[in-house]
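Working notes, beginning with the structure itself.
Yeah, one chain of the complex is gone here, protein chain that is, but the others are all in their spots.
Chain lettering (A and B) follows the sequence in which the chains are written, and residue indices restart at 1 in each chain.
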Amino acid sequence: MPMDQSTTSTNAAGDLSNVSSSPKFNLAARGDGRYNIAMRIGQALLAIFIIVFFGSIIIQSIPGWQSAGFGFFTSTDWSNADFKFGALSLIAGTLVTTFIALLFAVPVGISAALSIQFLLHRRLRVFFSSLVEVLAIVPSIVFGVWGVAVISPWTQHTLEPFLRDISGGAPPFQGEIYGIGLLLGGLVLGVMILPTVVAVSRDAFAMVPQTLIEGAYGLGATRTQVLFRVALPAARRGVLGAVTLGTGRALGETVAMATILGGVTNKFPSSAFDLGATLASTIARDFLEATGSQVGALGSLALILTVIVFAVNYIARKIITRQAVML
Amino acid sequence: MEMSMEMKENSTIHLAPVVQDDAQRGSSEVAMRLNDVSVAFSGKTVVRGATFDVRKGAVTAMIGPSGSGKTTLLRALNRLHDLTPGAEVKGQILLGQDDVYGGGIPTPILRARVGMVFQRPNPFPTMSIADNVTSGLRFNGVKDKKKLEEAIEASLWAAALWDSVKDRLKAPASTLSGGEQQRLCIARALAVEPDVLLMDEPTSSLDPISTQRIEDLMQDLKKIVTIVIVTHNMQQAARVSDDCAFLLMAEDRAGELIEFAPTAKIFNDPQDSRTLDYIQGRFG
Partner (left out) sequence: MTTMTSNMPETDSRLDLQQLMRQKYRRRVIVGNIILAFVMAALVVALIPLLSIVISVIDRGSKVLSTAFLTQVQQDPFAFDPYAIGGVWNAIVGSLVMDGIAIGAAIPLGIFSGVILSDAKGKIGTTIHRIFDVMIGLPSILFGLFVFFVLLGPVFNNAYSGMAGVIALTLMSIPLIAVATESAISAVPPTLNEAGLALGALPSRVMWNIKLPAARPAILTGVLLALSRAVGETAPVLFVIGQSREANWNPAAEQSSLPTLTFQYLQGFFPSQREAAWGIALILMTVVFLVNLTSRIISARSQRG
């Protein structure tokens, strides 16, 4: 490995001080100049791609900031048709749906991962973990189809009336029931990120050293204690990474949210039953009809979305391995 | 590290260690009794028909070449094979008067009474030193603060670790060295005050100095707990044990108990020629 480094970097950097140190390898390296030049050019191209990509998102957002001004972050009134650009409701919609999704997906997902890894027979474990990995790549538009046709009648006639009755109509379960809206969006998002949360945290549980588990059993721990006091803490990084990864996905989900939130962009959410919109869903719904400063305003939404999701994914990448990021 | 241990073993193995004949170490009371114990995995027998008594307050060593089933037999004593699907233990194991596999003692309670130290130190990485020591008690429902604090000090004392960690009890267990971690695991096992302590090659991952300290420690520990140790290292068995069980792989690859006797007798006057071959280093 160090050999490889010295050959490639020496040549690439044009640093002559190492040439005498290892003549054989440098002979090789000198003959491989073209490869190194290709690598340098390639690296530059990737850098340019990244700069152009993020640069264009930033530049395209500038007209939006200019036309909306400071109200962008203080006004809850977004109406593309009337040139009203207050993004607060959209930001809130994004956070609320993601929060509901996590409320469902985190406890259910982690527990499901625990039971798949530790409570099921080996064959069932293999079956369920493959199933979950397959479900993680179901296209999100399919979740949209399912959410509209299967879950929204259920939320409308069963879940939301139940929540309203049991809470006596207290916030956040008050107001009119539409079936679609923030609660439905959050639940569908939760189901959507569930396979990711289960698959990545099950991976983390599978990495808990067997000797730790045996050590706990050897002290007289019951199975529950081994799961919650030893396996879960030992895998906490991976589990946290799974949650962060799911969060990133929920924040950026676009087409499913555009179909089931109701597309109400000018109301700050006050009830879980409210119709709403997210940053991404608003871009998806409004973009084709947008002209002039409307395009710029949507560009500003895109920038906010990019910053939030980039940050969340960056944290996820910091705490878990790359393999899991791709799930 | 393991390489150097191996070499050390090889260089001296041709001389059978001379063991002083003080077979009266330990009492004649029986802590555990193994009666025709066999262990099978998915129908394949790994250990067959082991019968011997573990004397109270003594150190009993199980020796034998790799594959002779020492560790498998040891893990039958605290029902650790229950965790392996398809594992089956036959025969009878008594802990005092209680039948280990008879259903009279719940398995977690049994495991608190028969503690275990593993090949590699396995302190719980997310717990502090103190929490590691009290983990067994807390697993077993002991929550009384005073009791837990007493146990921390007493167990760390018993594991000869108190002086070096008393000022950093709240530090993560991972900050300790390998040898210290293994002694922490011993303290953790002692905290629930077991009748018997099982040690599965407890020094195989340690350097010679840490190994020495653990061996010394065992001589003190046997005043308070009966010890059963599996070791790959004959010198170690000769140094630390009072009784010795020699196991060997039979033709069908199942381990069998060849000879069980006081350590001095095994090393100075073995009854079976295969035992003699082994301790003289002719195989293994």
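Please note the rule applied: a residue touches a chain if its C-beta (ideal position, glycine included) is under 8 Å from a C-beta of that chain, and two chains touch if they have at least 3 such contacts.
Only a predicted model underlies this, so the values are computations on that prediction, with no experimental measurement involved.
Every shown chain that the unseen chain touches in the whole complex is listed here: A, B. In the complete complex, the residue from A:A68, A:L90, A:L183 or A:A258 that touches the missing chain is A:A258.
On the side of subunit A, the interface with the absent chain consists of residues 1, 3-5, 7-9, 24-25, 27-29, 31-32, 34-36, 39, 42-43, 46-47, 50, 52-53, 56-57, 60, 107-109, 111-112, 114-116, 119, 128, 130-135, 137-146, 148-151, 191, 194-195, 198, 220, 222-225, 227-228, 245, 248-249, 251-255, 258-259, 280, 283-284, 287-288, 299, 302, 305-306, 309-310, 312-314, 316-317, 322-323, 325-326, using the contact rule stated above. Where subunit B meets the chain that is not shown, the touching residues are 106, 108-109, 112-113, 140-142, 150, 153-154, 157-158, 160, 192-193, 195, 220, 223-224.
Methods note: only the chains that are shown with their structure count from here on.
The centroid of the Cα atoms in subunit A and the matching centroid in subunit B are 48 Å apart. Listed in rising order, the residues of subunit B touching subunit A in the complex are 78, 80, 83, 85, 108-112, 115-116, 118-120, 122, 124-127, 135-136, 139-140, 185, 188-189, 192. Here subunit A touches subunit B in the complex through residues 121-122, 209, 211-222, 225, 229-230, 233-234, 236, going by the rule given at the top.
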